[in-house]
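My questions all concern the structure below.
With one protein chain withheld, the remaining protein chains of the complex are depicted in position.
Then we have chain A:
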Amino acid sequence: MKLSAVQQNCNNRRSNSFRTTGPLDSTVDGTFKSPAALFWLLLHGICCLISLVLGFRFSRIIFFLLFSSTTTTTTNLYTAAPLLKTTADVFETLTFRTPPSSPALSDPDAPSNNTIASSRVVVGRHGILVRPWPHPNATEVMKAHRIIERVQREQQLQYGIKNPRTLIVVTPTYVRTFQTLHLTGLMHSLMLVPYDLIWIVVEAGGTSNETASLLAKTGLRTIHIGFDERVPIAWEDRHQMESRMRIRALRIVREQKLDGIVMFADDSNMHSMELFDEIQSVKWIGAVSVGILVHSGNSDETSALSQKQEDEENLPVPVQGPACNSSGHLIGWHTFNSLPYVEKSATYIGDRLTVLPRKLEWAGFVLNSKLIWKEADDKPEWVKDLDMLAGNGEELESPLSLLKDASFVEPLGSCGRKVMLWWLRVEARADSKFPPGWVIDPPLEITVPAKRTPWPDVPPELPSNEKVDGIQEHREKRAAKTRISRSRNGSRSKRKRESRTVEAQVSGRHAEE
């Protein structure tokens, strides 16, 4: 009786806010109107007042313990133990307020000496267990990360590609200003590929330390070979030379009998990770759609009229790749419509006109390396031998020339609908200079600013750029220094004006020379 009343009062808070059932609850239990209940209510009020005075929750359970009586065995077992705990908790309430500061392990022994049939689990208020240092443990974090890695690897094995084949990536390159930019991008893409990779880099002009140092940073298996010709200045010739460099790489595949999937990654192209997953499904020769990014040349030179004309016409879809019919079979090829750009097309490397792609770029094709080998068990008959081709000296525009019958090409990427790589050609002027290895050490002796250098808006604050040889050096230095100090303190507009004056001075001086 008493127990239930106490519990009811304890729980009234909860039931009143939890569900609006006050009167119903009490009619069911039927203890509301008894004098015992009134007495406990009074006691509850007194305890509340005492709690207000003392500042912590003073539990009236203490009184119950003092006048402890045993009603039913089961209720005693279930409630006596937590009552003991509760009193202990009450006196520790102050320490509980800031859990991290104190180890608050509550007393675990009280409920354990029960009879066999009853539960270990006790109803009622329990302590909140907090360990002495509730912060992450570094070894645990590392172990968890290793577990996550293992789980992800397993996921990759189960849902990703089964039996992935090695990728053989063929890249023609040569040392020039933008080489580091392009090659770093390609490098990082290849380092992310989750499959085995062999990277064949063919360098025009022979192998150089520049390229070698870049390749050394990757950690990938690279084959760096030199090609003994210099890159010509005209785009047309350069494209042909690149084809010859790629054939040279294919020869390496043939000689070393490298097994895998050959893909052609030009250093200035951009590849998405899905491309590498998609080409794993190629059987012999596959084609993917390549997005063609042509930047529309020098914006100063196009007149406003022609711009509007372009907008009105249908701009060509800039994609090269396989074309399929509705049942998914290859019926032809999409090529890039170069007509709008023909007048403004670039002829030599570094002029600021539009660089146009070939009809079908090498980058859009992937081959099974067995097609290149001299002898392979299941090599199909519709492929020509590599030696026969290159010996003729004919121009190899695209891997399609390797095939006797072009209808065997497999269209990848949901039949060419998904574009997973982009073709881009961006180069600096052929005569542009850049610090070797991109390290400015020792300071440059001569600066010959081109009319438009790769960095057109270089601020004059950089002291090394201001140095000019000869007598003017010291004057320049002092002038530069003062200019620097003034410009640093000055406002932005002042700095701009000064930069322009410096440029005018410099260009003026060179005009004299």
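To be clear about the criterion, contacts are C-beta pairs under 8 Å (C-beta built on N, C-alpha and C of every residue); 3 or more make two chains touch, one makes a residue touch a chain; residues count from 1.
Going forward, contacts and distances are computed from a predicted model.
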*Just go with whichever of "Exostosin GT47 domain-containing protein", "Autophagy-related protein 101", "Cns1/TTC4 wheel domain-containing protein" or "Protein YIPF" UniProt uses as the name of the absent chain.*
"Exostosin GT47 domain-containing protein"
*Would you mind spotting which of A:Q155, A:Q256, A:N325 or A:S414 touches the chain that isn't drawn?*
A:Q155
*asked:* Going by the contact rule already stated, which one of A:H44, A:H126 or A:K379 would touch the omitted chain in the full complex?
replied: A:H126
*asked:* Tell me which of A:A144, A:L192 or A:A234 is the one touching the absent chain.
replied: A:A144
*Taking the full complex into account, what residues of chain A touch the chain not shown?*
4, 7, 11, 13-15, 17-21, 24-25, 27-30, 57, 74-75, 78-79, 89, 93, 96, 99-100, 108, 117-121, 123-131, 134-137, 140-141, 143-144, 146-148, 150-152, 154-156, 158-160
